[in-house]
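Supplied in structure tokens, the structure appears directly below.
Every protein chain but one is kept in place in this view of the complex.
Here the chain labels run A and B in written order, and each chain numbers its own residues starting at 1.
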Amino acid sequence: MAPAPTSTSSAVTLHVNGEKYPLSVDHRTTLLDALRERLDLTGTKKGCDQGQCGACTVLIDGRRAVACLQLAVAAEGREITTVEGLAEGERLHPVQQAFLDLDGYQCGYCTPGQICSAVAVIEEHAAGWPSAVTGDVRPEAGVPPLTAEEIRERMSGNLCRCGAYVNIVEAVARAAGARAARTGGSAA
Amino acid sequence: MTTLATPAVKGSVGTAHTRVEGRDKVTGAARYAGEIPFADLAHGWLVLSTVARGRIRSVADADVLAMPGVLAVLHHGYAPRVSTDYTGILGGPPDPTAAVFQDDRVPHHGWPVALVVAETPEQAREAAEALVVTYAREPHDTELSGDRPDAYAVESGPGPAVAEKGDLEAELAASAIVVDAEYTTPEEHHNPMEPHAATARWDGGRLEVVDSNQGTGWVAAELAQMFSLDPSAVRVRSEHVGGGFGSKGLRAHQVAAVMAATVLQRPVRVVLTRRQMFSLAGHRSPTVQRVRLGADPDGRLRALEHRSVNRTSTVYEFVESAAGPARVMYDAAAHHTANRVVRLDAPSPTWMRAPGEAPGSFALESALDELAEKTGVDPIELRVRNEPERGPVSGLPFGGRNLIACFREGARRFGWAERDPRPGVRRDGRWLLGTGTAAASFPALALPSTAAVTAEADGTFTVRINAADIGTGARTALTLIAADALHTAPDRVRVRIGDSDFGQAWIAGGSGGTRSWGWAVTAAAEELRQRLAPGAGIPPEGITVRSDTTEAVGALAQKERHSFGAQFAEVAVDTATGEVRVRRMLGIFAAGRIVNPLTARNQFVGGMVWGISMALHEEAVRDRASGGHYGADLAGYHVATHADVPRVEADWIDDTDPDDPVGIKGIGEIGVVGAAAAVANAVWHATGVRHRSLPIRPDRVLQAGAPRA
Partner (left out) sequence: MREFAYQRAHDTAGAVALLGADPQARFLGGGTNLVDLMKTGVERPARLVDVRALPLDRIEPTRDGGLRIGATVTNGDLAAHPEVRRRYPALAQAVLAGASGQLRNMATVGGNLLQRTRCGYFTDVTQPCNKRVPGSGCPAIEGEHHNHAILGASGHCVAVHPSDMGVALAAFDAVVTYETADGPGELPLADLYLPVGDTPHLETALPAGALITGVTLPPAPVAAVSRYRKVRERASYAFAIGSVAAALDVRDGTVHDVRLALGAVASRPWRARAAERALRGAPADAGTFAAAADAELAAAEPLPHNGYKVTLMRNLVVAVLTELAEEAAR
């Protein structure tokens, strides 16, 4: 039975970083606001609240998405991973470690979004997804090497106003290379 | 009691060090202003005017007060009174835009007219959008042009508004070569990734504000003045700041939050939306600049004129001193510079990364390139021939001027010697290729600051200084500076910043933060080290030494103190589509001693990325009919993305400042300076077409027509 159509809030259970969070949400509440204001998971940042900067990038069912345009009520039942869910205990995710080591940030505000996006970029590439700068998108052409140009295009949904792009691209390349070395695949 | 057994360690300054707060930033643990939890928090949402000039006729607050969760509606008919009768940190009156809800006057589109406070952000937003405000509208004017008769000189910028020596017309007449051109730069916005956010609350008679700003002392002092409070009754904290670039001082949202917290007697948070930031966070004014250069056939300048006019609001005078760089860079027998403003019905501009120098260097360094073209002198050689001995206007000696060394090193690394000076002759598929160069300079500032350094009983050290790390790496740089001054390792030093209770210190601004703070930290740390006799015990409360650099900084000899740099860019232009892509950039800087090469390089490169963004993308479009913005968001206002930024390299030459205890000059802004000119000059070299209006958008490239060569 569907809820009464006049109700403007719902009881939902959000699955975030492997934890279940039952809560009642105003339907207007975005996933971003639910994370930040209700679950105190403030690592996901609000840069524009309009899908125009990428600072709120999270993984939903393993795919990157902007949390500001995702209604919390519509995220029920989906597996959400935020920047807080990437490290294993004290051990940083390789993407986080590369950002830290290569100074892939300045003010840090776009950083969680950049990192979540990069984690997904590496997976999308490994899955053979082409990009707008992939010369030949036909499947017969194979997976394009993850060049700096490919990384830049794939990461372009994450603005960094400090202009730390050069170091971010290096960090993504390093983490992608490490993943490829682990799995026997090829990053570049 | 424990004993101090620290081995003497030096050499942290100059060695790459990852950010001390880096782990918090990559894990999401670093909390920014809007993320600190408060019990019983209420949320405020600003309502901005929808007319560009007029008076508020009515505010239908009763309707909104009946909406779910709404706690209060502040507006000019219901708000605490504040004072603007004081002197701000720049030595002039404050921008009254921050003194919200004091009268019914609306001086620009997007002026704050009300604050709606509710239990949740959703309720506050809905109520704010529902609030009906009516206006008595008056005709407005927002259009800046170079020939406005109402432009006037105002003596509140850095340096005099007008500086003239020599007979300009006579020297121009005697010049074999004359460049006479008008350059324009558009309205630009800082757009730090973290929107402005503040939470205010009263804690037993003391005002506490958790904020995102470039100087908690700055904001605390202004709030104390506005609300007529004793300075000690205001505490402002700002630990992590998601970028500022000049926009994060005292703004409307902090004052509105304090008002609401006062009225409701509970904590109130006000966060600006991205769209609101376009009206309330300040911006870089558009400029219209005319440059006239007169030179002998060998390129030596006889005449230099640089006149700039910028837009300011009707409530505040802000000078975008674009003619300033000419007073440092080049001399001529006749040397005229002037900065003028026009008061228009638009928001107040403010400092934005490299204020004056960023737009001014675009015009001046483009004009130099035009002179190089006309004289046939290589652009670098042209600058060599025009190196001044002393400050062209001040007559003062330079406190280090390694500009030509930057050009020589840059030219070597960029491959400048192989460059064919002819425009429009290199092609790579659909792309025409070109290279360009430009000079950069930015003042090296030191301002009085205080610091406290404590030797803790456990053998570690705590530095307390009211510095701000807005992404600059200041926290880490100060750790390294303190470690060297204490002869210890950086991991034994804890630096605490961003708290007005730590005492007076300069802001993160003017590229003078790390230098000013580093000076104070060094002074306190060195004295502490001397006080800690080897083997002597430290009491449980530690031993604290405080410093105040007011006297030492005041004793600095008068000199032309600047950082310098040389910018190089290679671009590709598709004249069929108007697309311009930067292929590579190199900047070589002489900017004092580099404290942390890892973060410094990042910051120089970041500035150069701003230059790319300024050259090709950034332009806030003001709608003439409404006086408001068209497309006031990050889809309408383009900043460079990853895909726009190629291999950008920055490096430096040794340029230790002997007059600074650490050798620092300052690096925060010079990366932007000259970068847009280098790109524009490269576009000319690629196409033979000179672009004198930024940004160089595809439509402008297409309208400029086919390549000349």
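Here, a residue touches a chain if its C-beta (ideal position, glycine included) is under 8 Å from a C-beta of that chain, and two chains touch if they have at least 3 such contacts.
Please read all numbers here as calculations on a predicted model, not as lab measurements.
*Asks:* Determine which one of A:Asn17, A:Thr44, A:Thr57 or A:Asn167 touches the chain that has been left out.
*Replies:* Counting the whole complex, the residue in contact with the absent chain is A:Thr57.
*Asks:* Going by the contact rule already stated, which one of A:Gln106, A:Ser131 or A:Asn167 would touch the omitted chain in the full complex?
*Replies:* Of all options in A:Gln106, A:Ser131 or A:Asn167, contact with the hidden chain holds for A:Ser131.
*Asks:* In the full complex, which residues of chain A touch the absent chain?
*Replies:* Touch set of chain A with respect to the missing chain: 2-8, 10, 26-28, 30, 49-51, 54, 57, 60, 63-66, 69-71, 73-74, 117, 120-121, 124, 127-132, 134, 136-140, 152-154, 156-159.
*Asks:* Could I get the residues of chain B that touch the absent chain, sorted low to high?
*Replies:* 50, 122, 125-126, 129, 275, 430, 576-579, 581, 616-617, 621, 623-626, 628, 630-632, 635-636, 638, 640-644, 697-699, 702-703
In this section, only the chains that are shown with their structure count from here on.
*Asks:* Name, in rising order, each residue of chain B that touches chain A in their complex.
*Replies:* Of all residues in chain B, those touching chain A are 18-19, 21-32, 34-35, 37, 120-122, 126, 190-195, 240-243, 245, 271, 273-274, 470-473, 598-599, 602-603, 605-610, 613, 633-635, 639-643, 645, 647-648.
*Asks:* Under the definition above, what is the set of chain A residues touching chain B in their complex?
*Replies:* Result: residues 26, 28-29, 33, 36-37, 40-50, 52-53, 55, 82-84, 86-87, 92, 96-97, 99-101, 103, 105-112, 115, 133, 148, 151-153, 155-156, 158-169 of chain A touch chain B.
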